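What you see is the complex with one protein chain gone and the rest in place.
Chain naming follows the written order as A, B, C and D, and within any one chain the residues start at number 1.
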Amino acid sequence: MSDLNAVPMTLEGSFALHQIFRFQSSAWHPQERFHRDKLLRQAVTLLSTMEEGGKSGRPNQSALYSLVGHKGDLMLVHFRDTLEDLHRAELAVKQMEFADFLEPTYSFLSVVELGLYESSAKTYAQLQEKGLQPHTPEWDAGIKEVMDRQTAAMSTRLFPEIPKSKYICFYPMDRKRGEAKNWYEVPLAERQRMMHEHGLIGRRYADSVKQIITGSIGLDDWEWGVDLFSEDPVVFKKLIYEMRFDEVSAVYAMFGSFYVGLRVQAADLPKLLEGDIV
Amino acid sequence: MSDLNAVPMTLEGSFALHQIFRFQSSAWHPQERFHRDKLLRQAVTLLSTMEEGGKSGRPNQSALYSLVGHKGDLMLVHFRDTLEDLHRAELAVKQMEFADFLEPTYSFLSVVELGLYESSAKTYAQLQEKGLQPHTPEWDAGIKEVMDRQTAAMSTRLFPEIPKSKYICFYPMDRKRGEAKNWYEVPLAERQRMMHEHGLIGRRYADSVKQIITGSIGLDDWEWGVDLFSEDPVVFKKLIYEMRFDEVSAVYAMFGSFYVGLRVQAADLPKLLEGDIV
Amino acid sequence: MSDLNAVPMTLEGSFALHQIFRFQSSAWHPQERFHRDKLLRQAVTLLSTMEEGGKSGRPNQSALYSLVGHKGDLMLVHFRDTLEDLHRAELAVKQMEFADFLEPTYSFLSVVELGLYESSAKTYAQLQEKGLQPHTPEWDAGIKEVMDRQTAAMSTRLFPEIPKSKYICFYPMDRKRGEAKNWYEVPLAERQRMMHEHGLIGRRYADSVKQIITGSIGLDDWEWGVDLFSEDPVVFKKLIYEMRFDEVSAVYAMFGSFYVGLRVQAADLPKLLEGDIV
Amino acid sequence: MSDLNAVPMTLEGSFALHQIFRFQSSAWHPQERFHRDKLLRQAVTLLSTMEEGGKSGRPNQSALYSLVGHKGDLMLVHFRDTLEDLHRAELAVKQMEFADFLEPTYSFLSVVELGLYESSAKTYAQLQEKGLQPHTPEWDAGIKEVMDRQTAAMSTRLFPEIPKSKYICFYPMDRKRGEAKNWYEVPLAERQRMMHEHGLIGRRYADSVKQIITGSIGLDDWEWGVDLFSEDPVVFKKLIYEMRFDEVSAVYAMFGSFYVGLRVQAADLPKLLEGDIV
Partner (left out) sequence: MSDLNAVPMTLEGSFALHQIFRFQSSAWHPQERFHRDKLLRQAVTLLSTMEEGGKSGRPNQSALYSLVGHKGDLMLVHFRDTLEDLHRAELAVKQMEFADFLEPTYSFLSVVELGLYESSAKTYAQLQEKGLQPHTPEWDAGIKEVMDRQTAAMSTRLFPEIPKSKYICFYPMDRKRGEAKNWYEVPLAERQRMMHEHGLIGRRYADSVKQIITGSIGLDDWEWGVDLFSEDPVVFKKLIYEMRFDEVSAVYAMFGSFYVGLRVQAADLPKLLEGDIV
């Protein structure tokens, strides 16, 4: 249990912030037309720049979604290389005059995560075969080597572009720590097996769904965030329903709220506020 | 457990959105009479058109209800062929000037679902007898054939008209995933048996209640939504009470809030706001 | 478990709505005196008529309470023969101009219920002795005969007057459906025994407390509502504390919020708003 | 379980209401100085009279506290001989014009309770030795005699003065009714033993902490309220931490929110609103 080998290696990439807003239309409508136009021009300018991203060589993009249902009207998803850059983006959004008409109803702070279950099991075994003890300098060097290699190999997944798909589905989740069923007490090999089986389902859906997993332990109230992107929203249901029968989900997954939206180009925000989705 | 045969086939039809609003009467009453009349005329026009629906050959209807109790004053229920059309309907409602007096208090996004427990068990067995392996092209073709056939046969249930009944009862629900009692760990045959028994109760009430089941996994915070329609609201209590002793409900059902309302023709909205229910 | 004999017969009577409001005193106080007087006159007129009730030959009454604590300032309790009449009463309350100063904080929709545990056990046994099968026309006729007889015999309890007692205690409750302790899995005879013992406690308090049980399965978020009426509020505590050690409550009862109030005649509403309770 | 001896005798004294308010400073500050002074004079007059209390020969006091943290700014604690008097006090507070700047965020209704675990066990045993049956007139007379004697002996604890201590700590609590650990299923003798051990800890802190226990079953959403009074707030932590390892707390206690405040004389309310705590 207190075996340090219990902890799988993870790689971290872009920091991510999901911001969900209710648009205060009853305060917006009484505004003069030219004033609303001015605020929208400013918003479109800022959000278009963020949409493009890419200043530092990496994507560093933001995207705007029109949400379905009462949980919010708009969702902004930001990916940035550092938490400081992410917070700057958040502050820039707050500075828009248009933001005075946006009531924040939810947000989620996380960082892109790749969990290296397979590598971890292998690496820990190899280091132990060499007679190394966890947390000795030699052990740590062995771990670092693997992580550096993987980081390089997976850099486009660690610092992802935001898929251009028409639909998004975002939800936070936890692994259960119940009195009888506790993910964090399951041996690494068992967890690795379950994660592997879980991955096989995802792979069958790879043509129709792209996913980005972010980790939020120590950053927000849930342990992970999941973003699914697809051209067909029925696939969200099919995929998640099928996974719910998978051991790792059936027994160990706890889900937060689900946010489903349609991608809107920043330039189309004014049309959206008049009821048009392009 | 991780047996892919665990997952029953489901068919999906119309996307559905339930919108619940509190009417802000203390902001409404001070408005000038002619202004309120104008807003109501616009609302009646839009909602009447939605009520009729049917542009694409399928029903694609919306319906308005006056809710009992503090959870909301009005409920709109929309069924549309696609999520995009559904979102357009939602945006059109938001665009009404009248909507500035409607505070959204709840919503539920889902898609009409028919769970094929019986066909699934049969089909999986037949395909296995033929020596096929799950997720091979042959297997998938076999599945697709059954689903296509059923989709054609059940198209009026998949894309339903909204029953004209006087009363509605809507509630979301989950299947329990407890530490000891977990629906998603129960073998398919057991689940099929329980669903069958559950269906027998429903069948005895078929004369007095119509129901539409929608699935919301991956779309909203609960797994299913249930709409019951009846001329007699006591039947909602009788039916659901009887079902609560049924194994699948007694042990595995978790319920959200219950919303009970009376059908109001869009044209009668102005009267409703003056306290008359026709 | 899936034995249909598990379900006890219940009789349903008046529909009931509990409405709880916070009075918006800071909006009320700035109103001109004559305007407040006008609104109060309207409110007193409406609520006094509802208090009297009885148009259809049955009580059909409403009653007003001044609540203790922050959950609300006023509670209206309505009993009506039909859900439609109940909703008309609700709409009439909303139509009062005074209602613009009432913020609804809670409500509870239910229907007076008499659970026939003793009769059910007896009747099911008799019908089975006659060799009848559940849900055959003969069985259903036997059931109907018992229910009609009981309905006639208990009509004043099914369509009750509202007791004139000084104090009210209202709370909603559920029967537990835990993983180990599940009321809906307990055999009917066991439940009958527990309900019988439970009733004996109530009987010892019959001189000082009147109670009305309403069922809300399929109508609201809890399964039952309990109204206690007494001249002495200590009795609420004594009775419910004693019952809490009773098996059916200790193990199977889940409680919602408790609302305690003092009866106020509609005519005394203006005095109440000036701080006087008569 | 359904043994009526399971229920310990309790004595009830003063009714108690805890009222927690957020002070709406942003609405208060724009008021004219003389208007604020007038409202404060009224408030000081009313609250000072309540602070003194004692009209009926018993304390019947109220006390004002400045709360730490966001749960509220002010807490009023009222003890009164009857629920009606308590509600009159509540209505008087609402009538203050100053109350329009107080948003109620929480309240707790309860009645001073002394649980007679030791006497109950002894008395029940004695009555049974005499061959008496529970709930016979002779049994009830025996019980009444003990309760009358105890009520007379404990009258200053049943109708307590409010300690003048600088700090207060208030919290509501329940006894657990879990599926495996259920206080209400534990035999009386076991509960008596645990309560006795619990009391021993309290006794060691008697020099530095005074406590008032109130019962709220049937009156509010938790089963008990606890008020601790001390000159040293570290003692709240030390006492409650030590008790948490005590069987009755470790296994059976469920806690609500904790409210910690500093006593403020009513006359010092105006200074408090200018940031001075005397």
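Just a few scattered comments:
As a working rule, a contact is a pair of C-beta atoms (placed from the backbone, for glycine too) under 8 Å apart; a residue touches a chain by one contact, two chains touch by 3 or more.
For clarity, every value in this text was computed on a predicted model and none was experimentally measured.
For the options D:66, D:123, D:192 or D:214, the residue in contact with the chain missing from this view is D:66.
Considering the complete assembly, chain D touches the hidden chain via residues 25-26, 29, 66, 68-71, 73, 166-167, 169, 178-181, 194, 197, 204, 228, 233-234, 236-242, 244-247, 249-251, 255-258, 260, 262, 272, 274-277. Where chain A meets the omitted chain, the residues involved are 1-2, 4, 6-7, 10, 12, 15, 17, 19-20, 83-84, 86-88, 90-92, 94-95, 97, 99-101, 104-109, 111, 135, 177, 179-180, 182, 184-185, 215-221.
The rule is short, and it goes like this: only the chains that are shown with their structure count from here on.
Looking at chain A and chain D, not one chain touches each of them. Under half of the residue numbers found at the chain B and chain C interface occur in both copies, marking it as a different-residue contact. Each chain gets one centre point, the mean of its Cα atoms, and the points for chain C and chain D are 29 Å apart. Chain-to-chain contact here is organised linearly: an open path runs through the chains from one end to the other.
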